[in-house]
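Missing here is one protein chain; the remaining ones are kept as they sit in the complex.
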Amino acid sequence: MDKMPKWADVVLIPLISLFLAALLSALVILGIGEDPVAAVKLMVDGALGSTYGWGYTLYYATNFMFTGLAVAIAAHAGLFNIGGEGQAMLGGLGVALVCLLIPWPHWTLALVFAALGAGLFGAAWAAIPAYLQAKRGSHIVITTIMFNFIAAAVLNYVLVNLLRPEGSMDPATERFPEAVHLPSLHELLAPIGIEFSKSAPANVSLLVAVGACLFVWLLIWRTPLGYEIRSLGKSEPGARYAGISSVRTIMIAMLISGALAGMMAVNNVMGEAERLVLNATEGAGFIGIAVALMGRNHPFGVFLAAILFGFLYQGGAELALWTSIPRELIVVIQALVILFTGALDNMVRMPLERIFLAMRKGQN
Amino acid sequence: MDFLTIIQLLDSTVRLATPLLLACLAGLFSERAGIFDIGLEGKMLMAAFFSAAVAAATGNVWLGLLAGIGSSLLLAGLHGVASITFRGNQLISGVAINFLAAGMTVLIAQDWFQQGGRTPSLIGGGRFTPFDLPFAESLSGVPVLGPVYSELLSGHSILVYIAFLAVPATWWVLFRTRFGLRLRAVGENPAAVDTAGVSVVGLRYAAVMICGLLCGIAGAYLATALQAGFVKDMTAGRGFIALAALIFAKWRPWHAMGACLLFGLLQAIALRFQNIELGGITIPVQAMDALPYVLTVVILAGFVGKAIPPRAGGEPYVKER
Amino acid sequence: EPALIFDLGGKFDKSFNEAAHGGAQRWAEETGQSYREVELQSEAQREQALRRFAEAGANPIVMVGFAFADALGQVAADYPDTKFTIIDMVVEGDNVRSVVFNEHEGSYLVGMMAAMASKSNTVGFIGGMDIPLIRKFACGYAEGVKAANPDAKVISNMTGTTPAAWNDPVKGSELTKAQISQGADVIYAAAGGTGVGVLQTAADEGILSIGVDSNQNHLHPGKVLTSMTKNVGNAVFEAFTDGADMETGFSVMGLSNGGVGYAMDEHNAPLISAEMQAAVDEAAAKIASGEIKVHDYMSDDSCPALSF
């Protein structure tokens, strides 16, 4: 007998946690002498009030879908992949190499191969921690943290010493050729008569991200491989009993996870910046953790949570632009969301369970 | 490299190893008690800010130190509530605390000082000043040992000496006191401690609070001794390097000191030299930056002795049948 | 309403960005009008900030730092009615004004002062990110040092290769200690926020330092020999003043038009002898008139006075 209904676990708890996080965030805004209502209004206005705002919200959401899915799929295998940031950085390198080294005739082809390149590089960056976890039991949380730092160093080296164009002062690659320019939502929607902001960076990668959500959903809940991943995540001895190779499954789950994180680069590197800069990921790999926690590791939940965080991100940028509230406010909000949905969920769950138990006793 | 350069390099190693060492010992207490802590970074950062802020406001560095420790203890308490009382995921709690510190420090700094997330530069009594060991001046003339004593050993801030004294103290507490025995036991098998009539929760909170205390000193050192004020993100990953050192040291105090000195040396080298020529090959500075992390992965991979964490580490304690 | 975008160092870096901030503040005080500003958190936000201000109708938009060049190149054409000013870099465009400075000239002057103030005949240079622009500072400085004292030695270090190098006071401090141990007793920091660490450590260790961009003499009174001022504030002030109908194109700010110089005030007055000041002022006049030609590293990517 469960202590409470499933919907309470899946919907009610995250919502209450989110509410608590929002409440505390409001207190923080009050604490720095600003008006939380005005701040929220500005955020909503800036992030959702125009197609320009939506364009940025969806652009960020695209990033977070990829990294959130990456965290989620690893979590299904019982692994905490904190390495999304590093994997996404390397994914950027993959995209840059694909876009710069090969003269693509059309963006569609470039997109496919850039996604492959990003996935490959991201997966490769996840492969070593995955292998060490699977074969040697090295704690993947620590190894992926270490690999984030190593990725930053590698990218730094590559951008400064190898890919920086002659005579440029920026540690960044040169601009990708015009041919690999991905159509933005403006360009996609104009033919069907929808006016979408021209300057917002949301682009066709959004569709790729939505596709990835669907793919992960099918994979996890509808394929034998997903079944194996979930089984391993729930019980390692069980997996051994069922003939599910933990090494193989950990490797596959982490490779997919790394590939998804890496594919974020299609959006931010190829779709937006159109060149690879330092710190292109802007912490999206870490936000993936919050997104997956919020979304309860379900692709649909990840989709919704990614949009929520896209909103927070764009809203936060607007705050920084138009008020004296620093952008770090969203880091605080993000921290509170992770704290309440991830680490303190028992604080919500325990009393809730008691309430449901009492309600059931009352009925009997 | 001449003798003086080497002394200088080691001198800077000591300075740079100090925050690592304090944070590493902090992690050691927490993890030995079975509470994983990837929030060392956040606690240090918070402490760095509050120590600098209070030192700037009062002009008294000791008050700053206290404030830094207090803020770090607050975050440690939060980690305790999440991972001990509510049996939450310790790793996630640590991640949240890191973000919380990264955001709150800048937010508060901006609110208080309007300097884009910094504190004003600390002057005079707002900073820890070098602390000269006895006879440092008069012995500096003695060949070899003179410079070693007066340049390398003497002239650091008092917190440096505290950090290095904390090593034998940690060893002594862990292995020679009742508290230490219980603390180690609770990290290995909390049920054994519980059935022996000792409070698991109490012990773990104590460990987490000691962790907070040491992280607080580490943060205060960064902002009020190593530098003169807070700038955002000034911990720059030191909490993670400390974590790496902790694994490298396999959770043992003396080894922790060795690991921190090694990583401090790597930082010192990376700070002073951009690219290093070694027998014809150039080692890029990025390689030096990444080396502590690479070494940690190698250790974790078990190629150089296996790092076995405390057995109950990371697991919330639930009484079971 | 004009807008100002700071680079990653942040507007209170006590140096480059702060100088720009000062100019904007001066404009706001003198005209009683307001302006918009934003500090970036990451590389990726440059374009967003530019577009957002342009969308919101800010005009002109001023950005400080060479790193905006690429983003501006993308954005400028999309907003033909908006005027942009970029500092430290040249960007083509009908609606873009590019302002660059002859930092080598100012650096030459402070180099002379360093050489004259040095007792050990060894002076130091600590640069921020290792890019041609900073080498330009270093090269001019070295030439100035040699001009005042041909036997003097110049030790030069760069802080790093990424924008993080602008904001790493610890590294600045460590490099300062290293240079001191090599005998330097005057150190010139051209490193943005990193310079804060340089000046601090120099003051702690009892040697002289030279500030950059803003007048940094007040940071450690009596310990900062002088500052190489780069009148970024003026550039911002002018752009704001010119407003929406400013003249676009390319403008060079040097010694002759007050774009660069060295700072004198009550904080460093005791450090500068009349003789030093006379020598420097003479050189300044000669440079302005073209009699002395200071080598510009960026003209041929080489430096006769210093090797990197």
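Each chain carries a letter (A, B and C) given by its place in the written order, and its residues are counted from 1.
Here is the rule we go by: a residue touches a chain if its C-beta (ideal position, glycine included) is under 8 Å from a C-beta of that chain, and two chains touch if they have at least 3 such contacts.
Basically, contacts and distances are computed from a predicted model.
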Inset, instruction - Using the UniProt record as the reference, specify the protein name of the hidden chain from among "Cytochrome c oxidase subunit IVB", "ABC transporter ATP-binding protein", "Fumarate reductase subunit D" or "Na(+)/H(+) antiporter subunit B". - result: "ABC transporter ATP-binding protein"
Inset, instruction - Identify the visible chains that the left-out chain touches across the whole complex. - result: A, B
Inset, instruction - Determine which one of B:193, B:249 or B:297 touches the chain that has been left out. - result: B:193
Inset, instruction - Would you indicate which residue among A:138, A:231 or A:341 is in contact with the undisplayed chain? - result: A:231
Legend entry - Listed residues B:5, B:114 or B:177, member touching the removed chain: B:177
Legend entry - Those residues of chain B which, in the complete complex, touch the missing chain: 175-182, 184-185, 188-189, 191-199, 311, 319, 321
Legend entry - Residues from chain A at the interface with the omitted partner, ascending: 1-3, 218, 222-224, 227-228, 230-231, 234-235, 237-238, 240-245, 353, 357, 360
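Going forward, only the chains that are shown with their structure count from here on.
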Inset, instruction - Name the graph shape formed by the protein chains and their touching pairs; answer line, ring, star, complete or other. - result: complete
Inset, instruction - Just give me the whole-number Å value for how far the CA centre of chain B lies from that of chain C. - result: 36
Legend entry - Set of chain B residues in contact with two or more other chains: 117
Inset, instruction - Would you pick out the residues of chain C that each touch at least 2 other chains? - result: 39, 161
Legend entry - chain A - residues contacting chain B, complex: 28, 31-33, 80, 82, 128-129, 132, 136-139, 141-143, 145-147, 149-150, 153-154, 156-157, 160-161, 286, 289, 293, 324-326, 328-336, 338-339, 342-347, 350
Legend entry - Residues of chain A that touch chain C when the two form their complex: 52, 56, 156, 159-160, 169-172, 175, 198-199, 201, 268, 272-273, 275, 277-280, 282, 317-318, 320-322, 326-327
Inset, instruction - Under the touch definition given earlier, write down the residues of chain B that touch chain C in their complex. - result: 4-5, 8, 11-12, 16, 115-118, 121, 226-228, 231, 234, 236, 268, 271-272, 274, 285
